[in-house]
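Removed: one protein chain of the complex. Kept in place: all other protein chains.
Let's look at chain A:
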Amino acid sequence: MTLGRNSKQLNHTLRNLVSSLIIHEHITTTPAKAKLTANYIENLITKSKKHALNNTTKEWKHLLHGKLYNQKDTIPKMDLFVERYSNRNHGFTRMLKLDPRVGDNAPQVALELVDNENKELFFWYIAKVVARLELQGLPLDDLTAKNVSKVTKYKVNGEEKFAELVKLCKKEFFTNGEGLEDSNEIEIDIENDKLDIIPTPLENKPRMKSNTNGFNKQTKNFVVVPRS
């Protein structure tokens, strides 16, 4: 678990990663580093919540100076996390697997803070899926419905934000990029020529192997999806 470093270098690496995660709320690293970083930051947030309850935040912030870098930016942000994660006891981070890095083929993951406002990749991805389904006039499949509820559950005004993002995704990712200045015009455009906007008209087919990708595995009354 030392990532090929001695303890001094490892500490610096971890503190750097955690500090950037706090500042940007979304980073891309290798899974080994991401796991360490996630542990570290979950610990920090849990402790921050505990100290906020006991009114010992001042002393805790003094200690945080030794655990983080860029203290001017990072330490005030811990207050934000305490407020944001008041409904959660754990699970403040999310790891998303990405394709291996070009060049050395190292496995990559995106590590992000759950429910962040600026750069929540999973939120955006699900919004993009829903945008496509809405453009085609199809109902949400089980997995997507589950993901939508997951993503909007603890977010402040989650459903409104999600609906807005779906609108933006329709505009940004499913149009050819012409006449995108007035939002009203775009809506009309989308209504008029649905099929032209989506380059490859997708039906709501099962996702090749299984419809749920392993989530909510049905043990009874399952439908066999043939691999084509």
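The working rule: a residue touches a chain if its C-beta (ideal position, glycine included) is under 8 Å from a C-beta of that chain, and two chains touch if they have at least 3 such contacts; residues count from 1.
What we mean here is this: contacts and distances are computed from a predicted model.
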What is the missing chain called in its UniProt entry, if the choices are "Ubiquitin-related modifier 1", "UBC core domain-containing protein", "Large ribosomal subunit protein bL32m" or "Multifunctional methyltransferase subunit trm112"? "Large ribosomal subunit protein bL32m"
Out of A:49, A:84 or A:132, which touches the unshown chain? A:132
Contact with the hidden chain (one of A:10, A:52 or A:121): A:121
In the whole complex, of A:30, A:46 or A:144, the residue touching the missing chain would be A:144
Could you pull out which residues of chain A are in touch with the chain that's been left out? 96-99, 102-103, 110, 119, 121, 124-125, 128-129, 131-132, 141, 143-144, 172-173, 200, 202, 205, 207-209, 213-214
